[in-house]
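With one protein chain removed, the remaining protein chains of the complex are shown where they sit.
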Amino acid sequence: MAGANKKLPLWAEAGLLPTLNLLAAFLVSGLVIWGLGEDPFLALSLLVDGAFGFQEAIGYTFYYATNFVFTGLAVSVAYHAGLFNIGGEGQAMLGGLGLTLAVFLVGDTSPFLAIGLAILGAAVFGAAWAFIPAWLQAKRGSHIVITTIMFNFIASALLAYLLVGPLQRPGGQMPESADFPAGVGLVHAHDLLAMMGMEFEQSPLNVSALIALACTFAVWFMLTRTRFGYELRVVGKNHSAARFAGIPVARMTIVAMMLSGALAGMMGLNEILGEQLRLIGNFTLGYGFVGIAVAFMGRNHPVGIVLAAILFGALYQGGAELAFEMPNITRDLIVMIQGLVILFAGAMEHLFRDPIERLFMRFRAREAA
Amino acid sequence: MDQPFAIETRGLSKHFGDVRANDELSLIIPKGTVHGIVGENGAGKSTLLKMLFGFYRPDGGDILVRGEVVRFQNPMEAMGKGIGMVHQHFMLVEPFTILENIILGSEGGADLNAAKAKAREDLKELEEKFGFDLPFDEPVERLSVGVRQRAEILKALYRGAETLILDEPTAVLTPQETEQLFGLVRQLKAQGKTVLFVTHKLNEIMAVTDDVTVMRAGKVVAVRKTNETSAAELAELMVGAKVAREAARAETGEHKVRLSLNGVYASGDRGHTALTDISLEVHDGEVLGVAGVAGNGQTELLEVITGLRRLARGRIWYDGAVIADEKTTTDPITLRRMGVAHVAEDRLKTGVVESMSARENAILGYQREADFSRRGLLKLKEIAKRAAGYFESQDVRPRNPNLPISSFSGGNQQKLVIAREISRAPQLMIIGQPTRGVDIGAVTKIHDQITELRNAGKAILVVSADLDELLAISDRIAVMCEGEIVGTLKVEDSDEQTLGLMMAGEKRNAG
Amino acid sequence: MEFFADLTLLIDSTFRTATPLVLAGLAGLVAERSGIVDIGLEGKMLAAAFAAAAAAAVSGNPWVGMVAGVLASMFLALIHGYVSIAQRGNQIVSGMAINIAVAGLAPTLANFWFHQGGQTPLLGDEARFSAITLPFAERLSDVPVLGQLYTEIISGHNLVTYLTVLIIPAVAWMVYRTSFGLRLRAVGENPEAVDTAGISVTKLRYQAVLIGGLLCGLSGVVLSTGMGAAFIRDMSAGKGYLALAAMIFGRWKPVPTLLACLLFGFVDALQGRLQGENLPLIGEIPVQFTIMLPYVLTVIILAGFAGKMDAPKASGIPYEKDH
Partner (left out) sequence: QPVLLYDVGGKFDKSFNEAAHVGAEKFSTETRISYRDFEPSSETQYEQALKRFARRKADLIVAVGVGYSVAVRNVASQYPDVKFTVIDAIIELPNVQSITFRENEGSFLVGMIAAMKTESNKIGFIGGMDIPLIRRFERGYQQGAEYVNGDITLIENYVGTTPSAWNDPIKASEMARSQYARGADIIFSAAGPSGLGVIQAAKDTGNLSIGVDSNQNHVAPGFVLTSMLKRVDLAVYMAMKEASDGSWQAGHRVMGLEEGGVDYAVDEHNKGMFTDEMKARLEQARAKIISGEIVVGDVAGSNSSH
């Protein structure tokens, strides 16, 4: 298997293969749609147009993508440290809680401070929620996949408690907090562009998208350029070699998980501080899980993750538009399509890799001759 | 009619990508003989064997078994033709008992207990015939390599092997175990079986084989009758040039104590006492060899010295300062800074990170040194330069630091590891199994480097399962048995037999 | 006496709720013993629940439902197998993908066929596996303790639950007492050894995932045609994940896994019982916290077992024999 990744040029590796997998997923989805008596091609065009066809659509696509960038990065940082963090969902919820508390703490006195604190709060609470499973894994060897799953359930119940109790919106009926004080919230992209004199349709896209990009760069830099990243990857690959190299495995495990949790927690910036401007009980809507798929579709490389995130953003937004336009295509069907995309693009990379590689081999051989 | 050839290959070829692992390979192995194969790391030995065993499929050429052409699709078919193989890395299921491992795949019947009962019967016979005596109901993970290997051989015979393939069977054995193995091999031969035998140790070739084939770069470069050739000639044929005599050990005189252990106790991973009252000293300008049957505490010894395992009792001094006792252990990073280098015993498990590139492996353990990282940032250029340097100085092949370390042979991996550890000009060098599975070309080079260090007045502690090696490079040899040092000998008054007996715990000696 | 009554009905409920967990847990166990991690239990369960309810609704016969449910689950198992074995893909991603795809597909089909918004029609008693009253249950009911135990706890469960009681020893026997079991355990520990012993790793693993599919299918069947009487979107409600947790608790061994499932079942029943109760000292626990109980307990017990759990060494790692 060694050097297998060397067998293909980058454009084929990063461009051709994912595209083929995507097409395969759409093919199967198309068959289902066709089976349900709808026109798959119309559906596809509506989906694409709905995702990128007009400014607002693009705004929404990138808005959703922002969520996935956060959760995807979270999964991959943990993964590089050899940990499977399925707890992104719960960590995101706690992140949302953290930022909400920060907002209600100082929101009235100083919106700016509040926003700053909120960003911090999101990261800190997310990290804290990841800490316990991490600690249990590092010190007690408790299976982190299980503990993180459990912590998702616990987080949702905890949030529910607070949102129908202490944090309940006055007179509210649903588990949601009161609205944030005026002025507390992240600037929307259209406002930002307007300031720069550019006209852009309204959409929930907001500056947390930039924060996400900053995180992406930070993660990439951390993994490839820093000693910490190097040690993190060593721990991820081989504990006994890590000890040999004097790297404290337990501490690294915990730190990596907390970083992961912090990233997941920051998802709340986009959803809560960017758009909803109040804490909603189930605002994470499974984005934490999708992050797993995003991370693997992006081959756990920051850039790949951004691309995969955009793909999923497009599926969410385009899917919604599709459901608008074709009443018989329900949101359930969209969910299924997402599942298929994850299956083909996330788990079946060899489906086309092997044949394509053979193709390239033959090609090279001919060149050589 | 009775076909004289157990195995014959005609123009056999196997490629991996653009590597010609086996290239138009033809050889003939007469029935009832012991046939040796030697060659450098990466010469293509394992590949050849794996094809004969149906594990790889040839890209070209034929394999003939007893005169008829065969096209093995899988090992099962090879076994059907009476070919059995003992792999370099044992193919045993650790939590299973020997018996379970032996019947795995040829249980004959759905009911496991019945299958076991039947197997016991059949095995009795084989045991008589070849004089095995194995603890059938012990889980393999609790057994020594020697026992595991005999289990592997019995497994092959149980499957009716006529021809037995052994890939580097002695790499991890003690002299006694090796002797035992050879005894077995001779017995197999006496019973009319054919044995195919790969090793890097030429004296073993001389000891057991009838014929020997020399491979280089996937080709057969020579075939000899063993009694008509010599180790020297084989060595030459292998590398394609005269092998330099190993560097002589200069007189270094009396020197200060660099490392000393005093009454050290430590427990192993399974909670048992692995080290009992270990006391020893290593001086500057000397090589202290540590001999012992695998699993008698050598591993733990290396670990306590290099800060990877805490002591239960006792003290360790380095250069006059305590580096470890009940309470304190000095972490590997600090130790390295103090000038203690460590070549890990288990390369793949500890010494390198397999999936990482050779370049990244070149700084493993030194990643925090000033010349590799500053303020938490890696100095990539510097690292690349250093790695390239190692490749040159040690002649590591293939010469490409960006390949994952896993795609280098153990031999080449080892060269890289040694380079990494020597490069820091250590005062004390702790080395586990310096040349396990490494071809003689590389062995000579590595031994030379150890000797040069010693001559330069550095202190060196070497743990090795290979007595020839210890005898060749050590000044003194300490022998471990059941976690104790049963004796320490000057190299001039030690020899295989005495050491062997001490390792087996038969003989004590306060040298 | 109050307490005794409570206990009996807690235990009674435990058996019911544990049934799907046990089946799914054993499914995960068989798959993972062969080296295939199956986080897709949830999806298979849901698919089986749907197929069973749909087929039973159409045919009016629970057995038809059972067959359909099991087949659906085995089909998904086959896909997961193909992805994990032939494609050497990431098994966790594959599992999650299946969970998501099914969560979308099942209600879609339900809606397409029955137009009840992602649900299947309610099943009449003849179309489902309703409670079976064992012989003499009525008469023994007033015999103190033993009689009551028999009536309250042993009797009155649905057929699949009783079936499960047989399946547990069967699976244990298969894993530990048959040659197939030996190979199964071997391939999860060291596939290369199995390969060199001349057994096809691929075939073995496919067999394992299919058996897993069968068991997991039954767990879905019991949801929609035994305990429930219709398919409702997401009705598996995380049981697949819980079963996985139970299996890891059970250290990949049948009986401990069973115990873990029973524990979960019991705690779940208990949390229901605790809701709205005014407990001494504590007072009334908010629902949100009683709901947490099973999960918190899981974490605590997991933390209780120090040290690495003896997972099959090769689980989750695709086997590639180079050329």
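Things worth noting here:
Lettered A, B and C in written order, each chain numbered from 1.
The rule is short, and it goes like this: a residue touches a chain if its C-beta (ideal position, glycine included) is under 8 Å from a C-beta of that chain, and two chains touch if they have at least 3 such contacts.
Being a predicted model, the structure only gives us computed values, none of them experimental.
Contacts of the undisplayed chain with the visible chains, over the whole complex, involve A, C. Residue-wise, the contact with the chain that is not shown comes from A:157, picked out of A:157, A:269 or A:336. Of the options C:127, C:227 or C:299, the residue whose C-beta touches the omitted chain is C:227.
Among A:238, A:276 or A:300, only A:276 touches the chain left out of the display. Residue C:275 is the one among C:148, C:200 or C:275 that touches the chain missing from this view. Residues of chain C that touch the chain left out of the display are 5-6, 9, 12-13, 16-17, 111, 116-119, 122, 125, 130-131, 223, 227-230, 232-235, 237-238, 268-269, 272-273, 275-276, 287-288, 291. By the touch criterion stated above, the residues of chain A touching the omitted chain are 60, 63, 156-157, 160-161, 164, 168-175, 179, 202, 204, 271, 275-278, 280-283, 285, 319-320, 323-324, 327, 330-331, 334-335.
The rule we apply is simple: only the chains that are shown with their structure count from here on.
Set side by side, A-B and A-C show the greater C-beta contact count at A-C.
Of all residues in chain A, none touches 2 or more other chains.
Multi-chain contact residues, meaning those touching two or more other chains, do not occur anywhere in chain B. Against chain B, the residues of chain A that register as touching in their complex are 2-3, 225-228, 230-231, 233-234, 237-238, 240-241, 243-246, 361. Across the complex, chain A is touched by residues 39, 79, 83, 87-94, 96-105, 107-108, 111-112, 118, 233, 238, 241, 244-245, 248, 286, 288-289, 291-292, 295-296, 298-299, 302-303, 305-309, 320, 322 of chain C. Chain A meets chain C in the complex at residues 1, 32, 36, 84, 132-133, 136, 140-143, 145-147, 149-151, 153-154, 157-158, 160-161, 164-165, 289, 292-293, 296, 330, 332-340, 342-343, 346-351.
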